[in-house]
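Complex shown without one protein chain; remaining protein chains in place.
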Amino acid sequence: MSADSGWTRSRWLSWHSLAVFAFLYLPIVTLIVYSFNGTGVGGFPPRDLTLNWYRQLFADGAIWTSVANSIVVALAAMVISLAIGIPAALALDRGHFPGKALFRRLVLLPLILPGIITGLSLLMLFRQVGLRLSLLTIILGHGTALISVATAEVFAGLQKLERAQEEASLDLGANYWQTFWRVTIPNLRLSIIGAALLIFTLSLDEIAVSFFLIGRDNTLPLEIWGRLRRGITPEINAISTIIFLFSLFAIVAWYRLRVAAQGKAEIGTELAEAAATTG
Amino acid sequence: MGTITQSVDAQSAQAKPGSSLLSIREVSKSFGKNLVLRRISLEVAEGEFLTILGESGSGKTTLLRIIAGFENADSGEIVMSGERLDLLPPYRRRVNTVFQNYALFPHLNVRDNIGYGLSVTKLPKSEIASRVEQALAMVKMQTYANSKPAQISGGQQQRVALARALVNRPGLLLLDEPLSALDANLRRQMQVELKSLQHEVGISFVFVTHDQEEAMVMSERIALLRMGDLEQVASPREIYNRPATAYCAQFIGHTNLLRGEVKDGVARCNALSWRTGLRDGLGLFSLRPENIRPAVGAAAQGMVRFRGKIKNQAFHGATELLQVECTDGLLLFVRTSSQGNWRDEMELEFAAADAVPVRESHEAS
Partner (left out) sequence: MFSRSYRAAITLPPLLWVTVFLLVPYAIVFFYSFWSVSPGQAIVHSWTLNNYCELLRVGVYLQTLFRSMWIAARVMILSLLLGYPLAYHLSFHAGKRKELFYQLVIIPLWVSYLVRAYAWKTILGSDGVLNTLLQYVHLTSHPWNFLLYSPFAVVLTLTHIYTPFAFLPIYASLEHIPRDLVEASNDLGAPPLQTFWRVILPLSIPGVVAGATFAFVLSLGDFLAPLLLGGPSGIMISNIVVSLFGAAYNWPLGAAISFCMLLLVVGLLFLSERLERKWAFR
């Protein structure tokens, strides 16, 4: 009897899960399908399979300029977030200083704070010190907001790092600096690569903070945003499909790396857990 | 109690004849309100194999970490070859450690693990390479030089950890329960290897363990630590035969503790009595089970005889452990060679000299 009800329950659950997956993937599938649709976005059923939108996309200078801008921003933001986030994680793990609890909350806050607040508070700062809005201000904005990601990921990695690793290095005659580069960083390798990848994609996609800090040069999401306000065009489906495939490739690569290194991969759970205790 | 312990320890803490390499002076350490080490003084001689023995929580690992430099002592000092060791950062100390779980670097192969300490020095590359090869040969790991730590067995990891620590030619090697992760057979084999290796390289070893048998087998001297106090520092033989405290007697080997009274040169414990040189007062004696035996013939000078009933009998292979109840109800353990056919009641004896007076150990709180 219990086996029977168990089966019923799990069948119910299966249908539910299937429905959720359908809900999650419906827009993505629609997006991809209509990027090949000759009659534009909308209209059922899709007809006139075409690559025209991709052709149009590749000839569209403004989009590619914004893609280049976005990549520059994402790379620079990645460097800033890691350069500040890794020491921040170390400080949370092994530093003793007054206000540490406040520091932890502040660093991790942008992880869950709506982007609008981060964006406009930085806008006010830059206005106050007279910094002109440009890609640089976006980089500073993304870098600051995404320190939280680097800190959360690296801190989770540090919890798994055996303290004896660093002790052994010091014991064998390496000083703190040598130990940091030759033992601490290699041991945190996976966390750092994971954080870097996450920061890169999040920055590439970021719009709320950029919205306030944008100067003359558009990032890709802002370029798309601008076009959406003017009307719907399948070119956007095309560029989104390309970026989606690129992201998918990145996840698979990361997944492989992680499975090879430790036999399992759970992207983002550490982040979720860290964010959950941000308050 | 405290003052007696210190005065006695101050004597026994003297190193064996030979020059002193390391001297630990009045080192104390607490974590919060928890006092972990209480004014520990200990000498380590050049080329000596010294074991710090204690149960978990005795402070033995903390003492080791203070010598290595991973913890700072609250007070006291440590001197090595005439130089203050405790003021140096860990990477300046001529002390190397074999960690409990080896702490091999997972991202480096066996050769690079061993070469790690040399690679941060300014030695020429060729010399580093040849010393690493020597070290690999010393622990017979040449064929695994390119393996990552995760690819070799526990015993092999143990060897690599040893080679990695010894290749730097430290003045002193610290070993933090290095054998505890190994299974019993491998463990016995490594005990022998470690001992002969120490003989070969001639470096002083300070070995931390909770296993009294391991301590007995390997050490020249044992420092027995209990709740942050040194109970006794002496050779295994001396600790076994002349335990200083009740705790020493019980922790190292098996013993009968006899609590009694001394009056006019005679010690009395229940119905047992024997002549002793102690002054009047309460007395505590340790009597090893193997020093009690079935009585034969007439009682000799200095022997104590009594009758007992066998309550329990446990077969241990070469020996047998009996639990005997004396006529007055006192329970004693007796170890004899295995014969099997004991009568229920019999006459037993021990030499008065084997009832070793010991100091009371303060109760664990």
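We call the chains A and B, going by the order they appear; numbering starts again at 1 in every chain.
Please note the rule applied: contacts are C-beta pairs under 8 Å (C-beta built on N, C-alpha and C of every residue); 3 or more make two chains touch, one makes a residue touch a chain.
This structure is a prediction, so every number in the text was calculated from the model and none was measured.
**Student:** Give the residue, chosen from A:L75, A:L161, A:A208 or A:L257, that touches the chain omitted from the document.
**Tutor:** Here the residue in touch with the unshown chain is A:A208.
**Student:** In the full complex, which of A:V72, A:A91, A:L161 or A:L190 touches the chain missing from this view?
**Tutor:** A:A91
**Student:** Which listed residue, A:L51, A:I112, A:I185 or A:A253, touches the chain dropped from view?
**Tutor:** Of all options in A:L51, A:I112, A:I185 or A:A253, contact with the hidden chain holds for A:I112.
**Student:** Given the full complex, what residues of chain A touch the hidden partner chain?
**Tutor:** Within chain A, the residues touching the omitted chain are 2, 5-6, 9-10, 13-14, 16-17, 20-21, 23-28, 30-31, 34, 41-45, 83-85, 87-88, 90-91, 94-97, 103, 106-107, 109-110, 112-117, 120-125, 128, 140, 144, 147, 163, 166-167, 170, 176, 201, 204-205, 207-208, 211-212, 221, 224-225, 228, 232, 236-237, 240, 243-244, 247-248, 250-251, 255, 264-269, 271-273, 275-279.
**Student:** Please give every residue of chain B in contact with the chain that is not shown.
**Tutor:** Spelled out for chain B, the touching residues are 69-71, 89-90.
The criterion applied here is as follows: only the chains that are shown with their structure count from here on.
**Student:** Could you tell me the distance, in whole angstrom, between the mean C-alpha positions of chain A and chain B?
**Tutor:** Centre-to-centre distance between chain A and chain B: 55 Å.
**Student:** Looking at the complex, which residues from chain A come into contact with chain B?
**Tutor:** 162, 164-165, 167-176, 178-179, 182-183, 186-187, 189
**Student:** Tell me, which parts of chain B touch chain A in their complex?
**Tutor:** Going by the criterion above, the answer is residues 68-70, 89-92, 95-97, 99-101, 103-107, 116-117, 120-121, 164-165, 168.
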